[in-house]
Every structure is written in structure tokens, then in C-alpha cells.
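For this view, one protein chain was removed and the others were kept in their places.
Here the chain labels run A and B in written order, and each chain numbers its own residues starting at 1.
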Amino acid sequence: MSTALQDPRVVESPNYLNQEYGWRSWLFTKDHKRIAVLYIISITVMFFIGGLFAGLIRLELLTPQGDLVNSDTYNKFFTMHGIVMVFFFLIPSIPATLGNFFVPMMIGAKDLAFPRINLLSWYIYIAGAIFALAAIVLGGVDTGWTFYTPFSSTYSNTFVITAAVGVFIAGFSSILTGLNFIVTVHKMRAPGMTWGRLPLFVWANYATSLIQVLGTPVVAITLALVGLERAFHIGIFDPAIGGDPILFQHMFWFYSHPAVYIMILPGMGVISELVTCFSRKAVFGYPFIAASSLGIAIIGFLVWGHHMFVTGMSMYASLYFSLLTMLVAVPSAIKVFNWTATMFRGSISFDTPMLYAFGFIGLFTIGGLTGLFLATLGVDVHVTDTYFVVAHFHYVMVGGMVLAYLGGMHFWWPKITGRMYPEGWGRFAALLVFAGFNLTFFPQFITGYLGQPRRYHAYAPEFQVLNVMSSAGASVLGLGYVIPLIYFLWSLKYGPIAGNNPWRAKGLEWETTSPPPTFNFEKTPVVTEEAYAYAGQSTHEKVELT
Amino acid sequence: MEQQFDSATLGMWVFLLTEIMFFGGMFCAYMIYRSMYSEAFASTSQYMNPKFGAMNTAVLIVSSLTMALGVRAARMGQQKALQMFLIFTMIFGLAFLVIKGFEYHEHWVDMKVPLFGGHWDYSEAPQFARQAQIMFCFYFFMTGFHALHMVVGVGLMTTILIMARRGVFSKAYFTPVEISGLYWHFVDIVWIFLFPLLYLIGRTKQLI
Partner (left out) sequence: MSFPLFPEAASSMARTVDYLYLYLTAVTVVMTGLIFAAVFFFAIKYRRRSEHEVPKPIHGSLMLEITWSIIPFIVMLTFFWWGAQIFFENASPPANAIEVYAVGKQWMWKVQYPEGPREINELHVPIGRPVKITLASEDVIHSFFIPAFRIKHDVVPGRYDTMWFTATKPGRYHLFCAEYCGTEHSGMVGWVTVMNEGDYENWLNAGGIEGTMAQQGEKLFEQLGCSTCHLLDQQGGRCPNLRGVYGSHIQLSDGKSVVVDDAYIRESILNPNAKIVAGYKPDVMPTFQGQITEEQLLRLIVYIKSLGAPGAPVASQSGPAARPSSAVANASSRTANTGGKL
């Protein structure tokens, strides 16, 4: 695998890590790579905080009586788990870390278009995170991450405003990242890097950025309205003076459904990179995968109502949202088929990143198809707000996004740090994550169809066996997360030197040194071939496009 | 340089797109309520003072003109003219805020501030009292957020003015002037939508 020299005495070339030292050189950096590293550290902290809450939830649910903590505490656990994971881990996860690091490199740019705004977005994220953590430390929030009115605006006695302010602020971090990416991809591409040659990871991040820029302000204003409603006791969403609590849900999901695609699209981008590199083969159906990212971003804005089929929405609205949701599944299906087809007659290796990609394809398929259960009106009535929904979105968010994130981290770790992680441990952890994940969440499909509602502190005793399975799986999954954390840290000092291109991958980011120099490339690269030209020069077998 | 100018302008346009969605969310919610409670909402227009509104509209349109002239001056490299137009723009911006302040004061005197759970009296048209509160909440949110944008705009103008006095700009470099101008025009346009929506619709109906 790695053909790199393993002699630690090799003198490191000047790179972004050894250019400057000291905390100032990090906190005031404008280098997108250093900012990406700052983000990696921050979201890892948030991930383990969110994970801790998940662990506590699963511990409580070992028994049906709800006897570990009281119900208020439990409600705060799942709320904090949701808020931390969704807004402070999943949404920034890939764009702000791997995207920040590699989008400029993949298009042959020295940095993002607005390096200072990039740093600002990290500070905004930290400010948002401080508010969210303050809400936890002060006593927690119990509204669920969805902040449904009128519970959140009138009835809850917890730190809703603090948490809403945190989410509001973090939203602007997301907007600024998206804005930066859009301008960067439009304006900073190296000579020869046409739109048709952009790596699919860049396409995915571009589509994600569109959603961030267009969707986030709507949830920001919605949460601002909830916060102001609480602070000033007015009734925009309060039925007591004629306000409509369902309008809140429309406004919330108008963002939060596309936000789901903020969470998954960059993951899909990572998988496109992994599948091609470890099959050593051009991607199958490049224009279709690229276009499907945009398609998902656009149609994703038109389907929010499928979260609300049982709220008494009009029949026609329900039919419309159901049908369009079926439509949005098509581009996702296209991606899965194309990845699979890419492997056909490839040269497939089983390195850790590829194991994560296999896991992603399988679990995302299940996650996507179970989404169709929820889009199907008659079935949704039964399964919505049950554990079926919980299982479905964890298959997409964890089975999809987290696996893609871990796969991407393993794939690019040698580029980011210049060191290899231990391959054996990597494969072991990947299998552990896969097994633990399925054991945790598959039983929840069954408990969901049996009728166990979500967000229940105590539950009917007949659901216990499946819940115990779930909790057991969660501990395996937790172990699967901790192992990479340990060996990644270990590899910083003891990992073998990776060399510039340990995977013999294509893509501009692999043509520079590892870790890359501060301005990424010695001189601006000139692109002369299509993306993923693994067979040497592109053979220009035209894709039959009409 | 060329690329930087392009990037900054594109960046500002994308940012304005975000802003459109930000205000758009509020406009959309407002219009849904407006159609649900059209009469209650129409009744509130009696308490909107279109004189203030019209005056502010005029002030903002003129400020847009001075802003545009300022950008033109920057493009032609006329530094003195640029500074003059920036100062005019700021004055108009501040004038807008002052007029808005008077208007808010009038609402306070009228007991039409349903915030903080009080200062609210709608006994003139009790049948609309509850839903009119929603209208006034929207009124204060929307004009409040707009005023906040004006404050940011005046701050931007101040920064640009300081930069101009330091001689940062030239015929070749005036990107910050250009993109601040874009922002300023956007904030004006938002007002152009707010004015009829909040002040004018329903004025002809004599409900009270």
C-alpha cells in the first residue's frame, strides 16, 4: 500500500503546519487548511459531547420504566443530543473540515476566495457553540431539536432562547462557508479546470453551499421569531391570539429538510472520491452524479411538507409533497447505481476508506428506501413520530454522513498530517462501526412499526428486548468511534510518513506535498485532463449525452 | 485585481441572496397571516402614518441616488466627490432612522406596541384586537430588522468614508465602495416592499 519512506528522520519540507508555531499562528490564521484543522478539532469535541448524550439516552432506555434519570432530564438529553449533533456536528462536518481543506486544493487554488471571512465563520461557529453549551451547563433545553411551537415559545421552562441564539449564530457560520465556496468555485478555478472537470466532491460541496445560502436564513428568522416571541410574550405562533403553530413547522422544515441534504450531499461527494480511487477507475456517469447533486439541492427545497402529513395539512398539499418526495429519491438512486457501476471491472482494494464507502452505499440505500416509507402517505400516518423515523434518519445521518466523514478522514489523513494511520486498526474500527451501527438502529425500525413513539422516557415493556439490542449496539458503535480518535492522535507522532500520494489517487490535492505547503502548490497547476483519469490520459470516450 | 473585484462583487450578490431569503421568510409569514386575517390587518393601517412612510421612502430613494453617484465618482477617481456623496448618503440614512424613531414613538403613544405583553389598546376595533397584535408584531420585526440593516449600512458608509479620506481608493481600486453600494441599494429595495405592504394595503377600506 504505502510506498512512502518510513524513516522518521526525513526532513519535513516546509508546509502549512511547520510554517509558523504558537497559538497566535492558529487563532489568527487565514490559511483554509489551518481553519479546517480548527474546525476538525471543534466538531470532534461537539461530536463526543453529542455522543455522550446519545450514550445516556441508550442507557436510560435499557429498561422500560424510565428509572435512571427523571423525565425532564431525559428530555434534555435527547434535545441536547439533537441540537449538538445536527447544528454543531452534521451541518459543518464535511463542508467546514474536508471541504474547507480540499475544495480549494482540488480546483488548484491557493485559498478560498475570502480567507478572512473563512476565519470569521469559525469564530461565529465557536460563538454559537458557546451559547449552545451555555444552555447545557445552565440547565438544558427540553424542546427537542425541532423547537416546535407553542411548546418552545410558551410552555417550556428551559433555556430555549440561549439554545436558539446558539443555533441562530451557528447558522451564519454555515452561510459564510457556503458563500465562500460558491465564489471560490466560480472564480478561483485553475486554468483548464472547467466545470466538467471538477471533482465530484467539489460539485457536491457547491450544491451544498447553495442550500446553505438559501435555506439557513429562513431557519434563522424562524428561530429569531420564536426567541422574540418568548422574550416579549407576543403571539406570532401562539394560537391564543390567532397565531398558527403549524406555520412554524412550515418555516422550520423549509430549511430543515434541505438541511438534511446539507448533511448528506458532501458525504456523497466523499464517496464519489473514494469509490473511484479505490477502484482506480473513472467514475461511471460523471455528468449524472454531478447533476444529481444539483437536482437534490433544488428539489430538496420543495418537499418540506412531508414532515407534516399528520398535522391536518390540506389533502392536496399532502399529495404534492408525497409525490415530490418520491421524485427527490431519484437523484439519490442515480448516485448509488453509478457508484456501484464504477466498481465494475475496477481494481478494487480494501483499504479502510473503501470499507467505509462500502458501508455508506449499503446503509444509505437502506436509509433512502426507508425514507420512501415515510413519503408514502398511508404508511407515514402510522410510522411518523415513532422510532421508525429515528432509525431512518440515523441510517442516513450516521450510516451515511458519519461513515462518509470517517472514510474521508482516513482517505485524506495522510494529506492533512503527512502521516499514515495504522491500517489494521482502521479496518477493525470500520467493521466495528458498521456492526455496532446496524445493531443499534436496525431494531428501531421494528420498534417503530410496532408503535413505540420517539422521545419517550418510559416505554411499554414489550419493546424492551429490541431496546436492549439497540443499547448494546450503541456501546459497540461508541467503541468504534473512540478507536479512530486514539489512533489518529497516535499517528500524528508515530504514524509512518505518508508521502505525497499514498493511494496513487488522481486529483490536484495529491500532486502537491504532504502536508501541503501554505499556498498549496509551488506554482499554479494547469489542468489538462478530466477528473478521475486513472487510465493515464483520458481516453475521451464520450459519454452519450444528448 | 480583476479577479478580486469579481469575487467580492459575486460574494456580495450571494450574500444579498441570503438576505432575500431572510426577509423573504418574514414576508411570507406576514402574507400568510395577511390573507388569514385580512380585515384585522387592514384595520391596522389606520394607525400607520403614511406621511412618515412616504417621507422615509423619499429619503431612501434620494440616498440611493447619492450612493449611486458616489460609486460613479469612485469609478471616475473623483475622491472629493466620493466623500461628499458618502456623507450625503449617511445623512439620509440617519434621517431615515430618526423619522422611524418618531414613528415608533407615535405607536407608543397610540398604545400600539404589543411587545413585553403590554402597551396595547385596540378598543377602537375590538373585533380585530387579537389579530391586530400579530400585525403589529410583524410590523416591529420587519421594520426593526430593516432599521438594523440601515444601522449596519451607516456603519459601512462610515468605514468607507474613513478609507476614502485615507486615500485608499483609486480609479483602479474601489471594490469596497461598489459592494457597499450594492448592500445599500438592497436595503432600500426592502423598504420599497415594506412601505406598501405595511402602510398602504387596506387604507381605502373604512373599517373603523
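In this text, a residue touches a chain if its C-beta (ideal position, glycine included) is under 8 Å from a C-beta of that chain, and two chains touch if they have at least 3 such contacts.
Here the structure is a predicted model, which means the values were calculated and not measured.
Asks: Looking at A:Ala190, A:Ile348 or A:Val527, which makes contact with the chain not pictured?
Replies: A:Ile348
Asks: Of the residues A:Val381, A:Leu489 or A:Val526, which one touches the chain left out of the display?
Replies: A:Val381
Asks: In the whole complex, what residues of chain A lie against the chain that is missing from view?
Replies: So the residues of chain A touching the unseen chain are 66, 71-72, 75, 142-144, 148, 150-151, 154-156, 239-240, 242, 244-246, 279-282, 284-288, 309-312, 315, 318-319, 322-323, 326-327, 329-330, 333-334, 336-338, 340-341, 343-350, 358, 361-362, 365-366, 369-370, 372-373, 375-382, 384-386, 446, 449-451, 453-460, 462-466, 533-536, 538-539, 541-546.
Asks: Which chain B residues touch the hidden chain?
Replies: 39, 126-130
The rule we apply is simple: only the chains that are shown with their structure count from here on.
Asks: How many angstrom lie between the centres of chain A and chain B, each centre taken as the mean Cα position?
Replies: The separation of the two C-alpha centroids amounts to 36 Å.
Asks: Enumerate the contact residues on chain A facing chain B in the complex.
Replies: Residue list for chain A touching chain B: 113-114, 117, 175, 178-180, 182-183, 186-188, 213-218, 220-222, 225, 228, 232-236, 241-244, 247, 251, 254.
Asks: Provide the residue numbers of chain B that touch chain A in the complex, in ascending order.
Replies: On the chain B side, the touching residues are 3, 6-7, 10-11, 14-15, 17-19, 21-26, 28-29, 32-33, 36-37, 40, 114-117, 130-131, 133-134, 137-138, 141.
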